[in-house]
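Structure provided below as structure tokens; questions to follow.
Note that this is a trimmed complex: some chains were dropped, and none of the rest were shifted.
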Amino acid sequence: GAEGGGSATKTIGVSVADQKSLFYVAAVQGMQAEAKAKGYELKVTSANNNSTQQVSQVNDLLTQNVGALIFISQDSTAASAGVRAANQADVPLIAVDQKPESGDGELATYIATDSVKAAKQLCEWMFQQMGGSGNIAILHGVLGSTAEIQRTQGCQEALKENPNIKVVAEQTANWDETQAFQATQNILTANPDLKAVFGESDAMGLGAAKAAKQAGRTDLISVGIDGFPTMFDGISQGLTQATMAQQPYKMGQIAVDNAIAYIEGKGDSVPKEQYQDTVLITKDNVASEDVTTFYGPNAKSQG
Amino acid sequence: MTAASAASDRLEVVGAGSSSGSSTGLVCTGLVKEYAGVRVLKGVDITVAPASVLGFIGENGAGKSTTSSIITGVVKPDGGSMTIDGVPYAPSGPAAALEQGVALIHQEIRLLSELSVAENIFLGRLPLAGGRLARGRMESEAREALQALGVDLDPRRQVRGLPIAVQQEIEIAKAISRRPKYVIFDEPSASLGESETERVLEQIGVLRDAGAGVVYISHRLEEVRRTADQVLCLRDGQRVAFWDTGDVPQRELVNAMVGREFTYQHSAPAPATDREVLRVRGLGRRGAFEGVDLDVRAGEVLGLAGLVGAGRTEVVRAVCGVDRPDCGTVVVDGKELRRGDARAAIRAGVVMVPEDRKGQGLNLDRTAAENITLPWEASLAKGGVVSKKVVKETADKLSKDLDIRGRLHLPVASMSGGNQQKVLLGKWLVKTPRVFIIDEPTRGVDVGAKMAIYEIIRGLAAQGVAVVVVSSELEEVLGLAHRVMVMGGGRSRGVLTREEATPQAVMELAVLGTASEGSTGSLTTSTSEKTTPKTTEGQDR
Amino acid sequence: MSAPAPARPNAAPPAPASPSARDRALAVFRSLPGPLVGLVVIVIVMSVLSPYFLTSRNLLNIVSAVSAIGIMAVGAALVIIIGGIDLSVGSVLAITAMFSAWLFKGHGMPFGAALVCALLLGAAIGLVNGLLATKGRVQPFVATLATMSAAAGLALYITDGNPITSFPSWFLALTENVPGTQIPVQGLIMVAVYLGAAFWLRYRPDGRALYAIGGNEEVARLSGLRVTSLKIRVYVIAGVLAAIAGMLTTSRLDSAQPSAGSTDLLNVIAVVVIGGASLAGGSGTMLGTFVGLLIIGTLNNGMSLLNVSPNLQPVVIGVVIIAAVMSDRGGRARLRGGH
């Protein structure tokens, strides 16, 4: 175990799955802002979507005697190895977004969006827009990733309650807009009567919307999950219809606050589970919701 | 000419023809091989008796190598059968042939340049001790095998960078150190000098005396006559003559190969002009050669003689900019060439036919036509476009001039060695050069083609080209050259005029003592300058 | 040159009556692109299985799906012909796209000028690859691995991972149809690139020299070809083509994304190799590459249309690639008279 146990240091380790997805970028920005305000140092590592590498990086952080570890794991199952390592080193671990599936590790707290619920709500809204019946397509994220599994599960639950909705096509677009665009082109060709596309992320929702636009299908409903600034733009322009906005920036801030609480010995006050709400963004509220509340002050700079 | 009329040319079989009665030895009957529908072997019978040497001759493309490849399991025949001592023999591959004691020294050198000499020799049968490679034993045995051939070489060194001749000797050591029962030498002497060849022939004698059956393929008929106990001649994939003795008059051998009366005598070349085209001064490259001066005039043929490893190849490579010399100048028509710039040299008309056909001369996977036009495409292009037609016409014309046989638009690899050599020559004759350097001009070339190549060289000189010929065949150098520069140990050992250049004089200069300082550089002024090398005993090493 | 060769009475080569007719047939067959047989079979099977496959709309989908990869594959093919490899294409796509978008949005540069800068950046990265692989004597795999890594990082760094959106409408027209027709502009661009490269490789001395360089660099050097500068030029071309592919990708989505192109590398090389080029260098054609591209494009498209389970798609792709490559070989061997 790490000698000192943590409270001596004003350093917080952060292990994040990657720095390509805006979700993670915004979460890290939230953490950095908060740490700066509180006078703490952050050590951020990013694993490039490779869970093995992430476990190595967690070990690297623990080697440096961080006082607490904020852990945004690549996926829920890989998380357990990281948690084990932190537990062994006696460093409090704040899990964000994912938590270990096998429950023997000990978490200081868990901060997350309820993805299943978000996907279910979104799909229900979409089915409502369709009038409760019709054909849809689903664009999957990277198969086997937790977000993909949970978001698929949420939509499946909604589907069960809407027997008149039929899934006629499912493709993998790996969270990628270009791939979603191409997949949707093909889906639209093979299914001229398609009414809606559920993109499991905003990028894929946008890709679907653009393919529909290119094919002249302005009536096609497309949705995503994330609440990225580009999606806000898309919704206000009528390109796409809805997203579930997550709050990574805020989650990052909370994570740092909690980490500091643990370092300063006030960990008891931190609740064990903190689920963040997602907000359904549609053309009705897109003007009134500010994207920076979800993705931080930098979120609007481009585009 | 059709196959039928070729058959009618067939010489009478002299002596006991195909020894179909006896069943000892390696007996092949009716071997047939086709490539892309073309019959290159039309039913060849060949018998290799134990404890004898069979001389195997024939023109380029006659099918000698193909026959050898079949016997050694490298390619599968399309017809015919083989037996060893009466037992059917049909090797599934080279490994099987080797297991039965049939080995081949391949015409093209095939060594692994990244591996050590010893490992090349023992490839496929590395010696073991306690489950591990016995490196020490391997190296000492390799050293012995090489020494038997008179090669003093560190068996641990990499093959990469060794001169072709040394590589050829390694090939031979590799094959004969297996103590094969039957061994085919496919033109082993093509890249060797006289003394190296001598030792190879000696080894063949040793092999024969030990009971092996040897097939000796060579275009140097003198060697065949000296070594062989029988001689077999092939033409167009057919057996055309057989002699039960090696002592056949050379003229008879040539006639059998070519299919007509054929004589050639080196005649005195036309006199050179006085106009100096190539002037080299003080050329040196560390570790290879130093202080080389040479002049060649328009219409002159300068021969470079010397033992293998004398540094001739390295000098000419530096002259034409392929290697970068450390010091010295190369001047062509009064203009100095940039050191180590092959492009500039070619633009100035200095071209070189390299000795290593496969590694440096030809792109074996491309067609002959493409190889021929490769250096010239920029100038053949019309409006920036190289048309198929131009490539074809250029290649066709050269192929006619040089009598290249083989299909010009198939990969060069499918041509016989002699024709490949002609393609290589043709590549540099698309435009008449100013300085034509040929390193080993007739490697692996049959008598007919050899004479053709000599004619080409003479023709070039007659057109006022300055020619430099590097050759390990002394006869060739002496026959072609106006003057002969003899090299040894990376230096010029003297220059001899055509009159002075007797074989003895050249060998003396090449073999004996270090040349006196006076004689190096004596080339610079006139051909009549006398060189008087001191015949000191001390050798280089 | 007119060296008189001695006439030979016996000069007839051992050949059948009309070798040249046969040769010509062989030459035509050889000039056909690699696994054409495979492609034809795939197209037939797909059109039987899906009624939508042969619609003009779907064929246009295929074109638009493959155009970026197709353009990168041209560069990759050239590099592979000279015996090199370029791993950086995907990353160059990303960084050039981000760079031009960033100049445009972040620095107010006119977008036309920004695109030129992107092309220059692509060329510059190609130049670095070429210099490392020639003067630097680093294996091309290592050299381009390094630039791949660096360019991918920088693409993310520019905007911290954020995409950049909204470009001028003339730029978006790159990935729309030619006004008044059904012909996609990007398809025309791709075809133009293929034709240009094919012409270069077949008819221009420099292009033809690439085969010599890939076949045996030493022979090429001794033949007086400018080996180093040609090799560098090929890497530069590959960089520029990746930048063009980046433009198409940006235009299609109206969005420049730092992660664009990151999954394209294997596809690009696969296209070239399926098209019959050898990674050992010295062989490969534009026609073959194009067939390879269509094989990959048709397969992906067909499986989408047929709604094959996403998990099984890679399995099908793997099997079909092998079948396509082998069927081609089989066909040829038969025609050659088998062996």
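Order as written gives the chain letters A, B and C; numbering starts at 1 within each chain.
Assume a residue touches a chain if its C-beta (ideal position, glycine included) is under 8 Å from a C-beta of that chain, and two chains touch if they have at least 3 such contacts.
All figures in this text were calculated on a predicted structure; none of them were measured in a lab.
Student: Would you kindly express the chain stoichiometry of the entire complex in this file with the labels on the displayed chains?
Tutor: The structure file's complex resolves to the formula A x1, B x1, C x2.
FYI, only the chains that are shown with their structure count from here on.
Student: Where the CA atoms of subunit B average out and where those of subunit C average out, how many Å apart are those spots?
Tutor: Computed from C-alpha means, the inter-chain centre distance equals 42 Å.
Student: Based only on mean CA positions, could you tell me how far subunit A sits from subunit C in angstrom?
Tutor: Their C-alpha centroids are separated by 36 Å.
Student: I'd like to verify one number: the distance from the centre of subunit A to the centre of subunit B, where each centre is the average of its C-alpha atoms, in whole angstrom.
Tutor: One centre to the other, that is 72 Å.
Student: Provide the residue numbers of subunit A that touch subunit C in the complex, in ascending order.
Tutor: Touch list, subunit A to subunit C: 19-22, 25, 140, 143, 168-172, 174, 176-179, 181-183, 185-187, 189-190, 203, 206-207, 210, 214-215, 229-230, 233, 298, 301-303.
Student: Given the complex with subunit B, which residues does subunit C contribute to the contact?
Tutor: 1-6, 8-16, 19, 22-23, 26-27, 203-206, 208-209, 211-212, 215-216, 218-226, 282-283, 336-337
Student: Quick one: in the complex, what on subunit B touches subunit C?
Tutor: Touch residues, subunit B against subunit C: 1-3, 6, 9, 36-40, 42, 61, 235-237, 258-260, 322, 342-343, 345-347, 352, 354, 359-366, 370, 374-375, 377-378, 380-381, 384-387, 398, 401-403, 405-407, 409-410, 427, 429-432, 448, 451-452, 455-456, 458-460, 463.
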